[in-house]
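Shown here: the complex without one of its protein chains, the others still in place.
We call the chains A and B, going by the order they appear; numbering starts again at 1 in every chain.
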Amino acid sequence: MRMRIGIPKGLLFPDFGGLFESFFLELGQDIAVSPDTNRRILDLGVGCCVDEACLPVKVFHGHVCWLRDNGDCDMIVIPRFMHLRENESICPKFCGLPEMVKYSVPGLPPIIGVPIDWSSAQGLRAWARAVASYLGCAKSDAYSALHAAVSKHNEVAQGYTVLSEPNRQSSRRDGLDGQSRATELAAPSRLSELTGSRKLENLTVSSNREFRIALLGHPYNVQDAFLNMNVAQKLARLGAAIVTDASVSETDVNREVASLFKKPFWTLARYSYGAAKHLYRTDAVDGIVYVSSFACGIDSVVVELIRDATDGLPLLVLKVDEHTGEAGIDTRLEAFTDLLRRRKTFGSNIPAYGKYISRGESAI
Amino acid sequence: MFVQKGYSLGIDVGSVSTNLVLVDDSGNLHYKLYLRTGGRPIEALIEGLGQLSENLLPGDRITAVGTTGSGRRLAGAMVNADVVKNEITAHAAAASAVAPDVKTIIEIGGQDSKIIFLQEGVPCDFAMNTVCAAGTGSFIDRQAARLGIPIAEFGSYALRSDSPVRIAGRCAVFAESDMIHKQQTGHSVEDIIAGLCEALVRNYLNNLAKGKRILEPVLFQGGVAANVGIAAAFERLLGVSLIIPKYFDVMGAYGAALLAHEAVVANGGTSKFAGLDCIKQDFSARSIDCNGCANMCEVVCIYSGNKKLASWGDRCGKHGKQ
Partner (left out) sequence: MVVTFPHMGNIYLAVKALFDDLDIDYIIPPPNTKASLQKGSFYSPEEICLPFKLFMGNIIQAIESGADTVLITGSCGPCRFGEYSELASIVLREMGHDLDFIVLDLSKDVGVDGFLRRISKITRDVPMSRTQKVRTVLNAAALMAKIDQLEARAHILAGYEKNAGDCKRILHQALARGLECVGSEEIGEAISAAQNEIERIPIDLEKDPLRVAIIGEIYTVIEPFSNLYIEDLFMDYGVCVKRHMTPSWWLRDLVMKPLKLNSLDLRRSSREYLPLYIGGHGRECVGEAVKAWQEGMDGAIQILPMGCMPEIVAKAILPQIQNDKDFPILTLIVDEMTGREGYITRIEAFLDMLKKRRERYRGGSFSTGILSGINSKRHGYNRSVRKKYGEM
C-alpha cells in the first residue's frame, strides 16, 4: 500500500532529509516535507512543546504540527538519532524526540521513531529493516532502497557520507590514517555545503572581506536562517567572510580534541570545539560568533571549553529563543564587527571593553 | 439588643496588596478592603484591621479567621488565625463557591500568576509562573506609568487597536526593551499596548497552560482581571468567554474566609482569633541568621513587644516547629 510519509524540516534535516526522502521514495511511498521554518511554524511549536526545551526542538515540534495540519500524512517520521559516531551522542532530546513529540502534539498520525545508529552500517541497516517492516515492505526492498538512498546521499552531500558497502574495520583504519572524509564510514563533516548551507557557501567565497568570522554552533542553529534571524547574511553585510566548521578537516578536529582531559561525547559539539580551536591556532579567523539556543545544556559547557581554548579571540555568543528580538541581534552583531574593526586598526591590544564583549553577549 | 451576626474574616497579604473581606455564614461577602502592601505587611494589616473594626456594627462578631498570600504566616501569627492556607487552594475554594461548576481558573495578581484546573469542584491540576514577573500586575503598572497612561484606561487602549505589534519578551526586562524599541520605530501606543497584552497572554498560556485543555466555565480573577485588554486577549486566543467574578480582586481573601469557616465548624465552632484589639500590640518582624547548624538558615521571627509569637524558616528545629 502506498503511504504518505511526512518528513519534518527541522533539526538535522539539512544533513539527512535528502536521505530520508530518497529512501521512502525508493520504497515506493509518497512523501510530504514541511516548508522552511516560518513564523507560523515557530508559533505552532512554541504552543505545544514543553516550555523548558530549546528553540530548535520547539521549531521541530512546529514542523510536525504543520505536517499534521497540511501534510495529509499517513505517518510522520521523527528521526531518533542515537549516534552519529561510535560511542558519541547528540543530545538526550534527540534520543527521546519521538516521545516528546508524541505526547506534546495532539492528533498525530502514527509516528516512525525507530532509533538510528549512524555510526555503523549495521545500525543503518537495522533502521531500514525496522522501518520497512513497520510499513509492510520486504526486507530486501528495504536494503536496496537504503543502498540507493545512501549512494544518492553520498553523491550530493559532502557531509555525513556513508560507504555504499561499508565495513567497520576499514573505517577505523581510515579514521586513524586520517584519510579524506569521503572514504570514512559515516564521517560527518558538520555543515553539508550542498544541502542546508548553500546560502552560506555563497557568502564564504568572497575573499575580499575586511575580516573573517567563524560561525559556529549546533548546525540546526547555524543553518536555519529563520531561527537565527539570518545571522550569516547579516554578518556578510557587515563585511565579514564566514568560515564554518565544514572548512576544518576531520583530521584537524581529531587532533584538536585530543588535548581535552576527557574525550568529548557530543558529536556536534566536538566539531564546534575542534573547529574553533583549529581556526584559532592557525590564525584563520578574527573572531567567533557562536549561535546558541537559550537553555541548551550542551552549549553551556561547550562555550566555556571554546572560550578556554581560544583565549583572546573575540567571541560573541548569540542566544536565540522564541522571544529574541531582531533589534537585539542587530545591535550585538554591529558592535561585534566594530570591535573586530578596531582590533584590526589598533592591533590586538584592544581596549578593556573588548575583553568584555569577548566574554559573551552580556556586555552589549 | 443587637442581632448577633457572625462573620468569617479572610486576609490575603500579598506582595502588592493586602485584602480583607468579611463573609457571612452563607457565603455572602459583606465587606471588602483593598490596600497597598507597599513592602510593609505588618503596617498594612494593622491599618486594614483598624478600618475593618470601624465598619463593624455593635454585635457583629468574627467567628473565624483565615489568612493566605505570601504573607500568610506573618498575618496568621499576628491574628492567631484558624487557617493559614496557600493562595492556590484559597483561590480554588473561592472560585468554586462563586461558580460551582468552574473548570478553569486564571489568576493573575501583582507578583505572580497561576492557573488551576478543577473537576467537580476539586482542584485536579495547577501551575504557577516560574521565574518571571512579566505579565503580572506590577509589570503592567510599570508599563502604564512609563507610557503615561492611567492604569484604569490601559486595557481600553488595547481594545482600540486593530493591528497589535509583536512584542518579544521572555521576561520583564526584555519585554520592556523590545517595547521601547517598537515605540521608537513609530508604532502607535494603542498597537503597542494591544501587542503587549497579547504577548503577556501568549506567554502565560505557553508557560502555564501548555498541553492542558482549558474547559469552560473559565474564571478570570486577581487584580489584572480589571484589565479589559488582557481579558479580551485571553478570549481571542482561547476562543472562550471568561467569567469575571464581581469581587475578582479579593478572591484569595474570600477563599481564606470560606476555608476558615469550614475549619472552625469542623473543630467544634470556636475560633482561635486573637480579637480585633490585637492591632494595639507592637508587632515587629526580625530576620536572624540561625546558627543552630551549618545551614545558617534565615529565620523570620514575629514579635509582639518582646514576646515572640512565631518563627519559621529554620531547619534544625531550634526555633520551634515549622
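Here is the rule we go by: a contact is a pair of C-beta atoms (placed from the backbone, for glycine too) under 8 Å apart; a residue touches a chain by one contact, two chains touch by 3 or more.
Predicted, not measured: the structure shown is a model, and the values here were computed from it.
*Asks:* Just to verify: which one of B:126, B:204 or B:220 makes contact with the chain not shown?
*Replies:* B:126
*Asks:* Touch as defined at the start, partner being the missing chain; which of B:67, B:96, B:221 or B:271 qualifies?
*Replies:* B:96
*Asks:* Taking the entire complex into account, which one of A:298, A:318 or A:333 touches the absent chain?
*Replies:* In the complete complex, the chain left out is touched by residue A:298.
*Asks:* Which residue, A:44, A:59, A:77 or A:100, contacts the hidden chain when the whole complex is considered?
*Replies:* A:100
*Asks:* Contact with the hidden chain only, please: which chain B residues?
*Replies:* The missing chain touches chain B at positions 25-27, 70, 85-89, 92-94, 96-97, 100, 112, 120-126, 128, 130-131, 211-212, 255, 258-259, 261-262, 265, 294-296, 313, 315, 317, 321-322.
*Asks:* Pick out the residues on chain A that sit against the missing chain.
*Replies:* Touch set of chain A with respect to the missing chain: 49-50, 52-53, 80, 82, 87-93, 95-96, 99-100, 103-104, 115, 260-266, 295-301, 303-305, 308.
Just so we're on the same page, only the chains that are shown with their structure count from here on.
*Asks:* CA centre of chain A versus CA centre of chain B: separation in Å?
*Replies:* Taking the average C-alpha coordinate of chain A and of chain B, the gap between them is 46 Å.
*Asks:* For a test of understanding, state which residues of chain A touch chain B in their complex under the given definition.
*Replies:* So the residues of chain A touching chain B come out as 46-51, 104, 294, 321, 323-325, 327-328.
*Asks:* What residues of chain B sit close enough to touch chain A in their complex?
*Replies:* It is residues 168-170, 174, 177-178, 181, 205-207, 210-211 of chain B that touch chain A.
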